[in-house]
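One structure coming up, written as structure tokens, with questions to follow.
Omission of a single protein chain aside, the complex is shown with its protein chains in their original locations.
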Amino acid sequence: MLKLNFHPTGRHFLQIPGPSPVPDRILRAISLPTIDHRGPEFGALGLKVLQGMKDIFKTKHPVVIYPASGTGAWEAALTNTLSPGDHILMFETGQFASLWNKLATRLGLKTEILSWQGTDEHLPNAPGWRRGVQADLIHARLLQDKNHEIKAVCVVHNETSTGVTSNIAAVRKAMDDAKHPALLMVDTISGLASADFQHDAWGIDVSISGSQKGLMLPPGISFNAVSPRAIEASKTAKLPRAFWAWDEIIEMNKDGYWPYTSSTNLLYGLSEAQDMLAEEGMDKVFARHQRWAAGVRAAVTAWALPIQCADPTVYSPILTGVITPVGVDADAIRKLIQQRFDLSLGTGLGKLKGRMFRIGHLGDSNDLTLLATLAGVEMGLKLAGVKLAGSGVNAGMDYFAKNV
Amino acid sequence: MLKLNFHPTGRHFLQIPGPSPVPDRILRAISLPTIDHRGPEFGALGLKVLQGMKDIFKTKHPVVIYPASGTGAWEAALTNTLSPGDHILMFETGQFASLWNKLATRLGLKTEILSWQGTDEHLPNAPGWRRGVQADLIHARLLQDKNHEIKAVCVVHNETSTGVTSNIAAVRKAMDDAKHPALLMVDTISGLASADFQHDAWGIDVSISGSQKGLMLPPGISFNAVSPRAIEASKTAKLPRAFWAWDEIIEMNKDGYWPYTSSTNLLYGLSEAQDMLAEEGMDKVFARHQRWAAGVRAAVTAWALPIQCADPTVYSPILTGVITPVGVDADAIRKLIQQRFDLSLGTGLGKLKGRMFRIGHLGDSNDLTLLATLAGVEMGLKLAGVKLAGSGVNAGMDYFAKNV
Amino acid sequence: MLKLNFHPTGRHFLQIPGPSPVPDRILRAISLPTIDHRGPEFGALGLKVLQGMKDIFKTKHPVVIYPASGTGAWEAALTNTLSPGDHILMFETGQFASLWNKLATRLGLKTEILSWQGTDEHLPNAPGWRRGVQADLIHARLLQDKNHEIKAVCVVHNETSTGVTSNIAAVRKAMDDAKHPALLMVDTISGLASADFQHDAWGIDVSISGSQKGLMLPPGISFNAVSPRAIEASKTAKLPRAFWAWDEIIEMNKDGYWPYTSSTNLLYGLSEAQDMLAEEGMDKVFARHQRWAAGVRAAVTAWALPIQCADPTVYSPILTGVITPVGVDADAIRKLIQQRFDLSLGTGLGKLKGRMFRIGHLGDSNDLTLLATLAGVEMGLKLAGVKLAGSGVNAGMDYFAKNV
Partner (left out) sequence: MLKLNFHPTGRHFLQIPGPSPVPDRILRAISLPTIDHRGPEFGALGLKVLQGMKDIFKTKHPVVIYPASGTGAWEAALTNTLSPGDHILMFETGQFASLWNKLATRLGLKTEILSWQGTDEHLPNAPGWRRGVQADLIHARLLQDKNHEIKAVCVVHNETSTGVTSNIAAVRKAMDDAKHPALLMVDTISGLASADFQHDAWGIDVSISGSQKGLMLPPGISFNAVSPRAIEASKTAKLPRAFWAWDEIIEMNKDGYWPYTSSTNLLYGLSEAQDMLAEEGMDKVFARHQRWAAGVRAAVTAWALPIQCADPTVYSPILTGVITPVGVDADAIRKLIQQRFDLSLGTGLGKLKGRMFRIGHLGDSNDLTLLATLAGVEMGLKLAGVKLAGSGVNAGMDYFAKNV
């Protein structure tokens, strides 16, 4: 028998950039008894959460909810709209953009990946991982594509591996300016419901998201918001698909049901999350995350450690990457912090391994949660012998006290 | 705001053949706070539930746990082992065998479906849906396949749409007797952990299951148990796959992790379910379901309504299908029962629509739960004007009182 | 380590006359994190539940909520209003009236207990335990009390040990007709929120209740509804009291607080219970219990076993006592039923020990719950060799099917 209460004493501080801390109210909701997925109560629940997702994605068009975690929704976006060998254009903002590229390749698509070509003092091997999507590079590439062989442009809204929130409206504009018909697909797995996101207004064809970030649910369900153009493309797309196929799901969703068994208890949580977000108001939710991010960056600045995101115009409101000094193993610090202070931080992924860690500031958090997190980080850095220019916790306190 | 407490008063009776009633203990487990999917506690949890699933499947080989519902595990079994256009042999035992066939076709496989060719008095349009897999038909067909073009034989262990539990060992023997190298794939979505199942001993290559039946969890996770031959096949199989790909998952599972975010809170429930099953002992669990099924069949017999399964050697211990008299709409009765008595029964699926209903006897149930169910059914049948030969509830009470 | 999941498989059937089955919604509410009993949120919660209790007691005057179980509220009613040696008049309707008498005696009061003086065929040693409060006997006794030495008349509204719901308005009328100034105290521990109760309209001075019956909460909190006359009496009453003293509690309740730490998590449940009752409407709640009781009595009548309550005008809507044949040990049957069918029934208390059992039909129940209960009882009676005239379950089904 395994004890499921893992933590020694007190609440664990789960400050990774997702799964995010789940509110008690949502945890209670998902523990309600499972109901008949073909009964009338389920239909009411289904219609409610489907409409709620449209509101959150800011779309009038269908949102598909999968009983599968976020990676599946990436796959769904591609298999529903593309055919084997199709050429797609991606932009390397970090590990998740890279993983999406890898997944697309496994599915038999021909991917081309753009990246920022500057140099970087702190992370010479990953300069592009400190910046957002460069819309001008996409624009230039699309202009070259006279024959419109590029079928889709795929970008990440909030790059979870780096803490960069790209300007999606600019990408749309670049595509429009190039008069290119490619579909625009956007991964907002960690962006949705924490940072502003406008599926319709930004002209996105497929938006991809998951439950375990801004929606504050446990992992396990994921989303595709789909434009009419995407649906049109799905009618001729030839990649094999069944579980992920939009057609049957959208058809049955009209009555609030799914062709197969949905993840009922997570839908309870989704309903509760939608209520919580609506009660607070999305604009307030976004402002709350911006304020948290600013407080955390104030701390990092006080420590005089470089912030992973090198471009202040695309700082993420959801997480902040912190680069550790050369020779300091960021993962050893993370481990020390986890063992001593029961605080989980995000690791440096892919090219960033060992060179940075990530502080999540999303989900069921507040000023004190974040200050506790900063305290855990500061103690851990010091215990690891990292010289800090000043107290990040003090800087964080100053920021939070002065900014309501 | 939607109220998530749907039921008027008292506990809802969820007696469909899955999702099954979830024990309170498991509902509490899934409500524990979500943890870091990359932290040490998660690794311990992962290793525990992976080993637990091996025990339940009775296999020494890998079990893959997907953060996706059961239909996905069907897809995974096929995409990992087969190539576009591959020929597979299926057996039509009911709606789920048919749906799996449809899914395979969508994925670009060439399916051939065998079925029992007798006649049936009660359901002339679906004679084969009252019987199990006929191993002799498979044997005969495989013998014809001199060139071994058939790459896989796919059968359903417990056909959820009818209440028939096929003899899988007999299928294996038929394949062995025919000396045919096709892979054997078995859907035991609703069979596992309620009826005996032996992945290794029965020589199965891929077993498919889900969480929301015998494992007594909410829906949302699913399984592939895979033989060495299946893994070998996956190395050359050409159907595109990424989310479902076994290779990376099995690799990372060695340390208890997954390549993407697992459905953490359902894994808590899985751990708890494994503990509950182990505490009781699997043989007792199977015997319990057999006894329940016998009690329910005693009731149906007393009503003098035909049991969907026409072959007593393959009665399902998990659910019992009941055929309604000609001219009586089974779904109208189900609706009446749901509205008047807060009892959910399974509908007649596909060819059976309106002609039968299904009583689930699995999950968190006991004698009184089932007698309450029988009472709800008996009242509903009478209210709908169906003439009954006797009281099924009395017959059920007799059975349960006499058989400990 | 003790496993807190006591039951072998399936839901336990808790059909004692309280603690009653607690709705899942309430169980989730009481599991929310505890808050500061001096903070603003607590004040809002306090004001809400206090007002809600006034609505349920149908009073405009204070209701005191104790962080203590029901027996404490009995003591509170007496110690707040009476002085050592005071003479009080009680009426023996069953075990709880007797226990209240015993408690009053321990507190130093002089009690006089009236009882019905007829004879009874089935329970010759407890004839009065089959009937309600006889208002005419109270009237006659009060007329004799020219000097008004009797300070209080104490009666039980719903006698939990027998299944009799006395007419409280008739008691009030008897007191008025006798022009007697005694206080009227009514124990409605098991009556409130299941049977109609009108603290103000019935001229009650102190009503006593608890959480674990009609309010569908776990045990742990209890109530005194107090009239202005009762408060006036408390100013001169001399029994020592501190924890139970109304004065400080009522004063602090004005802002929603208590002088000491309240049972916060049970107050969460109380708030939820009040919402549930208000959503359904109290009249529907009462009608629901009346219908349940009629269905259960139909079963007992079919068995041809005597109902404990011999007077149909005071049948309890909350529980039904069933007398077992002479020579049959009711407790042995209860034990057998508990062990075989995981069903808890109420025992015969005091004078009724071994001669009867009680079926609770309150709390989170419905038609099927009660039919399951009747099935458990019927099987148990038969297994114990009791001859039954017919099937109570069938009679219950007939009743529930015909009466919506």
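The first chain written gets the first letter, and so on, giving A, B and C; residue counts start at 1 in each chain.
We take it that a contact is a pair of C-beta atoms (placed from the backbone, for glycine too) under 8 Å apart; a residue touches a chain by one contact, two chains touch by 3 or more.
Computed from a prediction, not measured in an experiment: that's the story for all the values here.
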Among A:R25, A:R38 or A:K173, which one is in touch with the chain left out?
-> A:R25
Touch assignment to the omitted chain, from C:S271, C:Q290, C:T324 or C:T373, lands on C:S271
Which listed residue, B:H12, B:R28 or B:H157, touches the chain dropped from view?
-> B:R28
Looking beyond the chains shown, say which of C:L103, C:A169 or C:V328 touches the absent one.
-> C:L103
Have a look at A:D136, A:E280 or A:D311 and name the one touching the chain we're not showing.
-> A:E280
Chain C residues touching the chain left out here are 1-2, 4-7, 11-12, 14, 16, 18-19, 21-22, 27-41, 44-45, 48, 66-72, 74-75, 79, 84, 102-103, 106-108, 210, 212, 218-221, 239-243, 245, 259-266, 268, 271-272, 275, 338, 344, 347
In chain A, positions touching the absent partner | 5, 8-11, 13, 21, 23-25, 276, 280, 288, 340-343, 364-369, 371-373, 375-376, 378-379, 382-383, 391, 393-394, 396-397, 400-401, 404
Positions on chain B where the hidden chain makes contact | 24-25, 28-29, 31-33
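In this text, only the chains that are shown with their structure count from here on.
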Give the identifier of the chain nearest to the protein's overall CA centre, each chain being represented by its own CA mean.
-> B
So how far apart, in whole Å, are chain A and chain C when each is placed at the average of its C-alpha atoms?
-> 54
Express in whole angstrom the distance between the two chain centres, defined as the mean CA positions of chain A and chain B.
-> 34
Mind pulling the chain C residues that touch 2 or more other chains?
-> 24-25
